[in-house]
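A protein chain is absent from this complex, but the other protein chains hold their places.
This part shows chain A:
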Amino acid sequence: MSAVDLARLQFALTTSFHFLFVLLTLGLVTLLVIMQTRFTITGAPVHERMTRFWGRIYVINYALGIVTGIVMEFQFGLNWSGLAIYAGDVFGAPLALETLIAFFLESTFLGLWIFGWGKLNRWVHLALLYLTALTAYASAFWIMAANGFLQHPVGYRVEGNVLRLDDFSALLTNPTFNSALMHVIFASITVGGVFLTGVSAYHFIKRTPEVDFFRRSLRMGVITTALATPSLIGAGFAQFPIIAKFQPGKSEATPWIGAPLGFMILIGMTLTMVSWLTLPLLIKDAVIRMRFPLYLMVIGIPLPFLAAIFGWMFREVGRQPWLIYGLLRTEDAVSHVDASQILLSLIVFTSLFVLLACVDWALIARAVRRGPDVTPAPVSPLVVTL
């Protein structure tokens, strides 16, 4: 394989793994905001225990996800120096705003939230979670703005052989950015909903004594999924006219490009249908007493993750052979590095990321099996995970 093929493969693999963490982080933080708000207003212990239990899973996932994010950030400079040289002035702006506004601030707010547990006024503590969630969404906002520019470059002028930033607001009103951002946000909320549902179902299969706790979590998961999926599908289909206008060749980029798109749509439709069918079964906990749907809920946990990866495959492979659509070819953006060096980093990062994903899965599974605390314990994996 050539350097450009290896660099593309590395980017595809590391981005996919990174995105698995991101989806769960965004989905869970949204639901945590609801849980902690209810606790702060009502003071009911069950809401506090829910915030703790789901918060611990969220923090484990964040702690490992941040590591994959650092590698992603370096990868642009390591393997795709042509992108920075040609378009760094424009593409770099949203990316730097993401690292400063979102990443830098988000992890700091989250740190305050973790270490401030039980030590701060509970409204201040709640405000920190809101700020964490807000900066997490800001992260998605700026990354999608940067990606939108690659799909349909706007707001630039050509000066010599580089691009210069001409109109920053054009980057933020880019049609390939707005609809895709909504699609990604509803995808992560769906991931959160399906995850809550599946984990709660697992506890009912195991005949948990925490009936009230997981009953509330399961209802929250099902309702979240039912509310998020129609918007998810709407924002998805809203992208087809935009693609037809700006990237007419997208669905012919490779012969197999229709497959991931088809699977994604199939999963999205299934989740919508199943979650709406489950809604009436929430009455008198019929769905829990029937038991067999619980198994389906557990099996369903990976589905929205898979759909999201398929969606990215369609969006990114469909842009080829362009890195910046119509302006910069992928093969011209790759760094002048020996293929063997890229192969080395490909092997190192892919194996580390696979390992991280397995560790993440194992630690979350353990936190799930352990169930909610009977006595209060610190929320951070920095203290309690092992």
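Note that a residue touches a chain if its C-beta (ideal position, glycine included) is under 8 Å from a C-beta of that chain, and two chains touch if they have at least 3 such contacts; residues count from 1.
Definition applied: contacts and distances are computed from a predicted model.
Undergrad: Going by UniProt, what is the name of the one chain that was not included in the view, given "Branched-chain amino acid transporter AzlC", "Stage III sporulation protein AD", "Cytochrome bd terminal oxidase subunit II" or "Aspartyl/glutamyl-tRNA(Asn/Gln) amidotransferase subunit C"?
TA: Of the names offered in "Branched-chain amino acid transporter AzlC", "Stage III sporulation protein AD", "Cytochrome bd terminal oxidase subunit II" or "Aspartyl/glutamyl-tRNA(Asn/Gln) amidotransferase subunit C", the absent chain's UniProt record gives "Cytochrome bd terminal oxidase subunit II".
Undergrad: For a quick check of understanding: of A:V4, A:L112 or A:I243, which residue touches the chain that isn't displayed?
TA: Answering carefully, the residue with contact to the hidden chain is A:L112.
Undergrad: Based on the whole complex, identify which of A:V4, A:A93, A:M220 or A:L261 touches the chain you can't see.
TA: Checking the options A:V4, A:A93, A:M220 or A:L261, the one contacting the hidden chain is A:A93.
Undergrad: Of the residues listed, A:M1, A:I85, A:A259 or A:A286, which one is in contact with the missing chain?
TA: The single option touching the absent chain is A:I85.
Undergrad: One chain is left out of this view; which of A:L9, A:V33, A:A127 or A:L165 touches it in the full complex?
TA: For the chain that is not drawn, the touching residue is A:L165.
Undergrad: If the missing chain were put back, which residues of chain A would it touch?
TA: On the side of chain A, residues 60, 63-64, 66-71, 73-74, 76-85, 87-90, 92-93, 95-101, 103-105, 107-112, 115-116, 119-120, 159, 164-166, 168, 335-338, 341-342, 344-345, 348-349, 352, 356, 359, 363, 381-383, 385-386 touch the unshown chain.
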